Each structure stands twice: as structure tokens, then as C-alpha cells.
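Only one structure is covered here, and it is reproduced in the block below.
This view holds just a subset of the chains, kept in their places.
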């Protein structure tokens, strides 16, 4: 299991696909928003927490197809399936590797990008906390989507279509925490709900992912 | 322990391709599957390796004993030869990769990235993986593709050593390896009568 | 178990062939009666004016949109547990019907919103969750289309339907939390105080019956089609290999 | 005998038009596909044997 994790992390660094790119995408989306909606600070401040969350979500989404598709294409997934690792373990490790290479950097970068969008000072903490709690859920849900579409050539877009509706609750509560935090309101309820979703998803969804992956491999 | 296959029917894309296959493979022996293109060798091997469920019949002595090598090698282009091999060794709980490197003459290439190997070198690396699984039953799908004669000989030697150590090997190839321990099984007689997909029988 | 006999495709086709004409006739009849009654013979509401007439389309389609998904969920469960092909195909057949119902609910709602709330669209929880439901329908249908092997597709889509249902429920609560709505509450409850006036109520019931029957008829027909298509594919495969 | 829909005529008529079009479309598509598939099956079965 640890071997798999280190291999995935090493590949992510080596292939130039990991840390850097998700982050850079996040950066660029955030930078594009002012170009799109215009540069008024007041407006940007209002939408900043939401944009940060959406940017993080899209950056996650875009890197999902690396989770399993590469291993599928070169046959590693077949070989892993015959190796003495439980399928649930494999998908969990894959989700973890994805979070470390994509989710974690996003969390750390979000406050910096907040500056670009004139995030109000109170917001930084809560944007950070909500992303830290929410991105693991995004990775796990994403792995489910990746497992569903793994056999399909360039199923990337279909995967987005399947995964995005599943992201809705996480996004709503996450953005709500960030938004309320930025406005100085109380965040307790959405924070609890967000945490609940994250833990529930982490505990249960790998079983569904493993089942789906087994079906796809046969 | 030996591999026993009884009354096995296998399907691809839901369509039965081979029916009523039966054989046993004792330790120390090899079995070579023969048959024209599209006869269902790959499908049979995948089923025995546990990658797809059989349509009917029993397979005993496979499961956790199988090391499978397919058309594609599962190599990571961005990892070096050693790293690729080492990863699989770890997964299977084996420590030492040098014998495998030596057996397939990869010692000169250890630090090369797998993506930069030629077709035959890649194949050799894919085969070396078998030796770090520690598994007794090798299930091989056209292992000698792209190999030159010298490399084919290396491979035959590796299989030979594996058999001597009490392992067994089941493989589909179109060429002759010159293994004394090998029996040949032609799958042609087992070809399924043209039928609809098994799952569609409910729709008759 | 006698009910499971209908999971046999042949039996299913035979039975539905018998009942399908009746259901269709009933469906058309109640739709025509309900809609004509509602459109021509009900008064305007004192607040909403003539727009109340939209209710005869809006509410039944909204109900069917949700119930179609529920039916798919049940059918998926049956497939997963008992692997009856008809149920998988029935789920597949119901999805486009449900999606169209969702679109109708959204469209009539949007048109209704313009005079009532002064906007085509508001991010009201109920509206929003319908939009999400529509996305689920899209994803579900796209996944069916994308996979070639029928059994694999049935397996994967039924798992998607299960997981999706859980997330759809979650979304419903999330959306509720996120925005307080403009939309009226359920007024078909048994609690008489809350109900719409009887003049609107009875034609509405007829319309709902019509939509339900229409849904059943369409699902039967489309399931038959799926079964036949599947059988055709099977026979062609056999021919090709012969 | 068109009822007087007042100033909301376009909205009400619009929603009836949209809904009925969609329903009719769905029904037509379903029936046409059913016909096509049925014919195809009969062709493949050759004998015109009924579904069995």
C-alpha cells in the first residue's frame, strides 16, 4: 500500500502532473475571473470566497482523470488487481495520492490567491479551513467518478458530468463556511455539515469505487 | 499444488468464446496454449488470472498463486527500470530485484527511464516483473512479442529456472520456446458454437 | 415468487402488450379531460390571475420527475440484488421520460415565475434541486450511452443511481440550507387548511392521474423497445459469428 | 370559447405549448423507435415469428 502511495506521488512529481499543475490551473482561473467580470474591488470581494471554492473544485476535477486512467492504459491496473492488495485499499490510496498532490497544494495556496480577489481579512482563516475539510471529499468523490469511467477512452468530460452533481453538497457547505466566515458571521452549522459529508464520504464511498472498478476491469 | 481447470467456459464482451475447457497443470510443468488469432487465448488467460468471472466451470489453484503478464506491460514511462521493478517487488513483498534484472539482462539499463527503452527492452522489463512476484503460477499472454532470439532464449531460461524451482507456467505464444517441460494445448476444439451473448439468453 | 415471473422478458412483453393499449387510452383520456377541464372550465385565481392554469402541467410533471427517479432507484436495486434484466432495462427506459418531466417542470415553473416573482429564474431551493436532479438524469443517461457492454452498463448505472440518490438527497438539504425560498410549500397535503381550493383541486387530480398513466405507458413501451433492441443485438452477434 | 387569459396569456399559452410539445415529442420518439426496433427484430428473426 505504501509502495503504491510513494509510486503515485513520485510519478506525480516526475511526470510534471502533480503539485504544480493543479495549482497553476487554480491560479489561472482566479486570475481570469477579474478579466471576465471586471475589476471592481467591491464586487470581487463579494464573490471571492465562492470563486476560490469553485476554482479549487475545477482544479480538482481536471486532475481526476490521472487518478486511474494512466494505470488503466498501460495495463498496471490489471496487474494491481491480481496483486495482493484489496481493491478498496487501492482506490483509497489513489484518492489519498490525489489529495496530496492536488488538494493539499490548493488549500495552502488559497489564502495567497485570496489577495488577488481582495478577500476580506476575516475570510482567510475560513477559506483555509473549509478547503482543508472539503478537498478530501472532492478527491474521494472524484475517485468514484474516475472508477466509473475508467474503461472509456478519454472519458474525461463524461466524468466531469457525472462528478459535478456529486460535488454540489460539498461545494455548497464549503462555500457557505467561507462566505459566512468572510462576512464575520457564525459558521458552526455549515462547518459541521461539511465535516459530516467529508467523513461520511471517506468512510463509505471507497466501497462503491472498488465495486465499480471491479466491474470495469472484467 | 496444481492448477485444475474443469468445464470452463469463458466469454468476451458477453459472447462465449471457449467452452468446456479442461486441463491440469502440475508444478514443474508448463502448458502452451495454441490457436489461431481470435480463438480466445487472451480471454482464457484473463479468466484464469481472475480478471474476469468465468461463465461456467471451476478453476482451482489459481487466485493468489497467479502472476499475470499481458499484452501491455504496465510500465511507467517516467520511472526508471529499477524503480518500476522495485515497486512491483514491494507490492508483492519481495526484497531483492537483482536476480530479475540479471535474468533478463537489464543490468546495463537500470537507471534508464522505462519510456526510453526500445520495444524489446520494455518487454524484457515486463517479464522481469514476474520474477519479483514470488508467485508460483505464471500466466503469460504472448510473452515473446518483440523479443529477438537472444532475448527469447533468456526468457526460456527464466521459465526453465522457475519450473525447476517448483513453479508452473501457462502461456499463449505463436512460437516454439524449446522447453522440455512444456505440453501444448490447442484451444481450437473448445471454440464455442456460435451463440448469442450468454447474458442475452434471457432474451430468447 | 410469482411477481418475479414478469422479470422474464418474453413474459413481460406479452403482458404489457395486453395492458398497454388500455393504459394508453386511459392516459390520453385523463390528460385530455384534466387539461381541458383545467384550461377552459376553472376560474382565475384572485391573486395569480389566469396563471393558475399552469398548475395542471407544473405539479404533475414535477411529481413525475421525482417519482421517475424513485422508480429507477427501485429498479436499480432489483437489478443489483436479483439481476433481472427487465428491471435494468426499465430503469434505462424511464430515464429519458423522467428527464423530460424535469424539463417540463422547470420550463413551466420558469414561465410561471416571470409574472409571479418577476423573474424567470430564482435560486429557490426547490427550483435548484430540480436543476440538480436534471443533471443527475443527464449523467445517468450519458453513462448508459457511453458503455458498450450491456451488463457492464447496467451494473455501473445502477451503482451510479444508488450513489446519486444519496447525493441528491444531500443536495436537497444543502440547497435548503443555502437559500430560503420563494416557492410555495406542498399544498396537496391532507391537511385541508393548506389545500388549494376544490375548483383547482379536482382537475389537478385528474391531470396527475393522466401523467402517472402516461409515465407507465411510456415506460412499458420503452422497456419493450429496449428488450427488443437487446434481442436484436444478440441475434446479430450470433449471425456474425456463424 | 377561448377563456380570457388577460395579461398573462402568453405565459399560460407558452407553458401549455412547451409542455405539450415536449410530451408529444417524447411520445412520438418513443413510438417511432419502438416501431423501428420491432421491425428490425422481425427482420433479424427472419420468420416473422412473434416475440417469444
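Every chain is named by a letter (A, B, C and D) in the order it is written, and numbering of its residues begins at 1.
Going forward, a contact is a pair of C-beta atoms (placed from the backbone, for glycine too) under 8 Å apart; a residue touches a chain by one contact, two chains touch by 3 or more.
Treat the numbers as computed from the prediction; the structure is a model and nothing was measured.
The assembly described by this file has a subunit formula of A x2, B x2, C x1, D x1.
Just so it is clear, only the chains that are shown with their structure count from here on.
Chain centres here are Cα averages; for subunit A and subunit C they lie 32 Å apart.
A separation of 15 Å divides the Cα centre of subunit C from that of subunit D.
Residue positions of subunit C with contacts to 2 or more other chains are 10, 231, 235. The set of subunit A residues touching two or more other chains comprises 218.
Note for the complex: subunit B touches subunit C at residues 13-15, 194-197, 199-200, 202-204.
Contacts from subunit C toward subunit A in the complex involve residues 132, 135-136, 138-139, 142-143, 146-147, 152, 155-156, 159-160, 162-164, 167-168, 170-171, 173-175, 177-178.
Those residues of subunit A that touch subunit C in the shared complex are 144, 148-149, 151-152, 155, 158, 161-162, 164-166, 168-169, 172-173, 176, 189-190, 193, 197, 205, 208, 211-212, 215-216, 218.
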